[in-house]
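Each remark here refers to the structure printed beneath this line.
Here the complex is missing one protein chain, while the rest keep their positions.
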Amino acid sequence: MIAEIGLAALWLAAALAVLQLLGGVLALRGGTTSDIAALTRPAAILQGGLVAVSFAALLYVFAITDLSVKLVAMNSHTLKPLIFKLSGAWGNHEGSMLLWVTVMALAGALIAGIERRLPEKTMQATLAAQGFVALGFYAFLLLSSNPFERLAQPAAEGLGLNPLLQDIGLALHPPTLYFGYVGLSVAFSFAVGALVTKQVTPAFARAMRPWILGAWVFLTLGITAGSYWAYYELGWGGYWFWDPVENASLMPWLAATALLHSASVLASRDALRVWTIMLGVVAFSMSMLGTFLVRSGILTSVHAFAVDPERGSFILFLLALYIGGALLLFALRAGAISEGERFSVASREGALVVNNVMLSAILAVVLLGTLYPLLTEAFDVRVSVGPPYFNPVGAVFTFPMLAVMAVGPLLRWRKDGFGRITKELALVGAVLLSGPILFALLFGMAILPLLGLSFAIALAVASFLPLKGRKLRRVPVETWGMVIAHFGIAVALFGMASESAFSTEKLAALEEGGTTQVGPWSVQLQKVEPVAGPNWTALAGRMTATYRDGEPVEIAPQSRNFWAPPQQTTESVLVTRWNGQLYAVMGSDANDGRWQLRLWWKPFVTLIWYGGLLIALGGVLALVGRVQKDLKRRYVTRRAAERRVDMENG
Amino acid sequence: MKAFFILLATIVAFPLAAQDGAPPAPFAYRQLDNPAQEAAAQELMETLRCLKCQSQSIADSDAAMAGDMRHQVRIRIAAGDSPDEVRDWLIERYGDYVSYEPVMSATTWPLFAIPVLLVLVAGLLFARRFRRRA
Partner (left out) sequence: MSWRLWLPFMVFFGFLGLAAYQLSQPKDDEIRSAMVGKELPYFTLPPASLDLPGVDSRYFADGKPKLLNIWASWCLPCIAEAPQLEQLKEEGAEIVGVAIRDKPTDVMRFLSQHGNPYTRIGRDDLSEVQLGIGSSGVPETFVIDGNGIITYQHIGDIRPENVPVLLEELRKAGQ
């Protein structure tokens, strides 16, 4: 019964999306005062409620493990802990698509409910675009991926008990990325709305900005968490592999970062109008592209999970419809939108433009490298594009961008000269130059880590310079946000460069009682003993790890064998100190009474993810600051309007 | 994006699902005694593709075949081969696919040309825009 309610709510929501689309379109043709136009907003709001009901129904059938629902039978199990039963609801294709439309419909309801800054025509066009995008996903769900499908015979027991997927990180990671993708879809709808009415104004940028910021925060968190998961779970100490699926999550982030900055220029200075619209379209297309690449299996290997070409076709069709349509509109309309305010090269806008171009170039490199094998395979040539391509080619654009990032926030809007900030420039330059000399003298490092460390330190210093000479308590929240996010980039970069430059690896074969050294650590293998879990057995290596002359730490990494499905995993152990991590992995029997161990000492590696968290925190602060300001502005306008009415009356 | 994890999870799990009886090759999990040679081998292994797992380097994989490839790389380096000779030996057998190291060739030049082109176009647009204003 509950499943049927969920399905019915979904159909109704789809019908309301049609109404929302029609209402918006008719409003544009007939004027915003018609009766139909009055329906657009309520349709969006009611739709949000219905989809929420539908998603709640899905959560319910998973919570009670209703095995007559096919999706539950395929992906859940009565013995799972409740939290993993619930996360199982979105841990599969159908459920994740429902989660996607749920977040999307709630976002739609929110803008329909509260966004009143923009001209009503632009809003109607935006809501129509939002309805159109949502409709595609409803069609996808209802026609080809119904999450509420019943089985003729209820299953005796569910199939989904894959131990590898029962991980709290796994439960929370996908929603994080979906929130990001959906935020970008809202930005996309705003961009389409503004294109339709050709009203690309600072108010439009301000309406769009919270959504971009929110999306950006979630994407940052999603990528950071995913990278840490890969780092501790894969057992080889790597945190980023430039795998197509990883790139699929990085590309929307790059586009959103560029969009965030260009929307700032548009909001403050009424410049970069066309470019902001373009980025709004690009950012969402990168989300869609990522979804397509992952779910169609077009780039992954045979050894990956079962992928479905039919789903791939459907997503490709949606991609063609949304992005093709938006780009067509762009080609037809963008010519009629003027460029906006002019500015000189040496200005805040100038720096932001350079930053935007560099980010777009990095995005282009990642996109090209990811899709290139697809291109050559069409000609029956197989090539591999991996870290040795992405790292240096990406760096060519990243380092100039970092340099601009250090200087840009010091410049004034519109027109400035570098002469005004010579002292700051000299400071940043001195740090930047002294770094390479120092590191080269001390360690004799490779070029990329060397540049990375120098730029990280220079940027860390530079990121706080905008606060110089200001009363810290009077600095606006969003400026703090910028400072912290930029500082976070420096911190993460330092972690990456340090990991690459200073990591030491030790593969050792030890007898019980044997000792080995890795960096400043000495590790002694005490005893290897069998351990059993609910569905696995493992060999645990009890070890004591000692940092220089410090206190020994007891660790016990495991090599685990799961029974069903038969899989072997490594449970690595991380010992975190303020200056880095010891990474220990238990290997197999060396067949001569010794045991294989893999050990790494990775100085400052944790900074990579702390940096990611700082970036996200900066985004949150910027969001809080912006929303506060918007609310204040709205209050002031309303007061002014009331006063005017009072005066007219009085 | 759960797929990201499932993919990663399968990469970890798959090679081991096909259990074979033999112990790992001697140099699959053992470093060379000469640190300079080990560093060269490590650097090389990070740029060679694991043929079984398909989206990881042999330096990051538990697949038995990746272990055997590491063994080959290490003994060849220890025997005095240069990293490029070892890479060429593998490319001779598996084609460019086995190497992540981008070589400029008839099939890969657009990978380098397109970014350069993009920067030129961007530079040109800048120059025009800011000149026009001034």
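When the chains are written out, they are named A and B in that same order, and each has its own residue count from 1.
Here, contacts are C-beta pairs under 8 Å (C-beta built on N, C-alpha and C of every residue); 3 or more make two chains touch, one makes a residue touch a chain.
Just so it is clear, the model here is predicted, and its values are computed rather than measured.
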Could you tell me which of A:36, A:319 or A:575 touches the chain that is not displayed? A:319
Cross-chain touch to the chain not pictured, restricted to A:331, A:441 or A:532, is A:331
Looking at the whole complex, which of A:154, A:309, A:417 or A:593 touches the chain that is not displayed? A:309
Residues on chain B that touch the omitted chain in the whole complex? 18-22, 25, 51-52, 54, 64-65, 68-69, 71-72, 90-95, 97-98
What residues on chain A make contact with the chain left out of this view? 278, 281-282, 285, 292, 296-298, 301-302, 309, 312-313, 316, 319-320, 323-324, 327-328, 330-332, 334-335, 371, 374-375, 377-378, 382
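Here is the rule we go by: only the chains that are shown with their structure count from here on.
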When the C-alpha atoms of chain A and chain B are each averaged to a single point, how far apart are the two points in Å? 25
Show which residues of chain A lie in contact with chain B when the two form their complex. 90-92, 96, 162, 164-165, 167, 170, 173-174, 177-178, 222, 226, 229-230, 233-236, 238, 241, 243-246, 248-249, 290, 294-295, 300-305, 342, 344-345, 353, 357, 360-361, 364-365, 368-369, 372, 376, 379, 381-389, 393, 396-397, 505-507, 509, 565-570, 587-591, 596, 598
Applying the document's contact rule, which stretches of chain B touch chain A when the two form their complex? 1-14, 16-17, 19, 23-24, 29-31, 42, 46-47, 49, 52-57, 59-62, 95-102, 107-108, 110-112, 114-115, 118-119, 122, 126, 130, 133-134
